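Heads up, one of the protein chains got dropped from this complex, but the rest are sitting where they should.
Coming up: subunit A.
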Amino acid sequence: MKKVTKEVYLKWYEDMLFWRKFEDKLAAAYIQQKVRGFLHLYNGQEAVLAGSLHAIDPKKDKLITAYRNHVQPIGMGVDPKRVMAELFGKGTGTSQGLGGSMHIFSKEHNFYGGHGIVGGQIPLGAGLAFADKYQGNDGVTLCYMGDGAVRQGSLHETFNLAMLWNLPVVFICENNGYAMGTSVARTANHTDIYKLGLGYDMPCAAVDGMNPVKVAEAVHEAVERARKGDGPTFLEIKTYRYRGHSMSDAQHYRTKEEVEEYKKIDPITQVLDIIKEKKYASKAKIEEINKRVTDRVKECEKFAEESPFPEKNVMYDTVYEQEDYPFLSHKL
C-alpha cells in the first residue's frame, strides 16, 4: 500500500472536511427548498471513502454505490460544483439535472452511480468487473452498499456469480448501523454482516470504518487480490451516520447519546488529532485549510444557484441513443 504520509493525512483532513461541509450545505439548501426530493447525507462515514481512495488507482479502478453518493464522485475527481448543481436541478449538473440527489454519475471519472433501488447496484458492480475481465483490463471495481442492501436477494445471486466467474470486484458494505430506521440486529439472526461472504467461500472481514488507515489497508489487500486474478472480497466496514437516513428522518430509533458516543471517534477528528500530534501542520495551516474548504463550498453553492435550469428537450434527448426516437406526445 502507498505510505500514509504527512501529505496523505493533510489531504484526508481537507477532503473529509470538504465532504462534510458540502453535505452540510446541501442540508441547509434542502431546508431552503433549493434541493428537493430525497437527500441522504454521508456525515460520519467519510473515512470509508478516504481510505478506499487511498487504496485504488482512480484511472482504471471503478466505484459504484447506492444513493448516499454525493461525495464519492468528488473523491474520484468530479468537479463538486457540478455535483451541487445536480442537486439544485440545474442543467450544469452531472446528469444535466435529470438524476438529482440519488443519481450522480461520471463516466469520465470512473464513477458508475448513484443508484436509487436498495441492492440494485450490486449486480451492476459485478457486471463492471465482468467487462474488465472480459476485455483484459486490470481495473478493479469497488461496489458499495448499505447494511440494508445485504438483505436483498441481489447480493446473494451476485456473490455466487462473482465467485463462480472469479470477478475483479470488492464488495463493500458500509454498515452504519441502520437501514433507514431498522437496526442491523432487527434484520437478521446475527449481526456479523461480513460472514455473509462465508457461504460463498468469499474472503471477508470486518473493518473499523472510523479510521481511514484501517479502511485503506483492508481495501488495498482486497484490491490487490482482485487485480492478481484471485477474485472478489467482501468487506463489512463498520461506520456511523450522524444525520438521519434522509432529511425527513426524526431518528426516534436511536438516542442522542449514541450519536454523541460515535462523535468521540469521529473520523475527521481522528485524522486531525494525528496531524496535531505529529505536528504535520501548524494551527495557522489548519486554519488555512478550514477557510479553503469553506470558500470552496461557497463557490459550489454560488455555481449551483447561478446555473440555468435545463432545457425541456433534455428529458427526451437523454433517453435513447437513437436520435430520432418517436416519443408519444403528452400535452395538447
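Going forward, a residue touches a chain if its C-beta (ideal position, glycine included) is under 8 Å from a C-beta of that chain, and two chains touch if they have at least 3 such contacts; residues count from 1.
Here is the rule we use: contacts and distances are computed from a predicted model.
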| item | value |
| --- | --- |
| Absent chain [UniProt protein name; select from "Imidazole glycerol phosphate synthase subunit HisF", "Sensor histidine kinase inhibitor, KipI family", "DNA polymerase III subunit delta'" or "Pyruvate dehydrogenase E1 component"] | "Pyruvate dehydrogenase E1 component" |
| Option from A:G44, A:P80, A:G127 or A:G244 whose C-beta touches the chain left out | A:G127 |
| Touch with the omitted chain, as defined above, among A:N43, A:N69 or A:S154 | A:S154 |
| Residue of A:E257, A:E277 or A:E321 in touch with the missing chain, whole complex considered | A:E321 |
| Chain not shown: contacting residue from A:G99, A:G177, A:G231 or A:P267 | A:G99 |
| Chain not shown, touching residues in subunit A | 62, 64, 93-99, 103, 105-107, 112-117, 120, 122-132, 134-135, 153-154, 157-158, 160-161, 164, 314-315, 317-322, 325-327 |
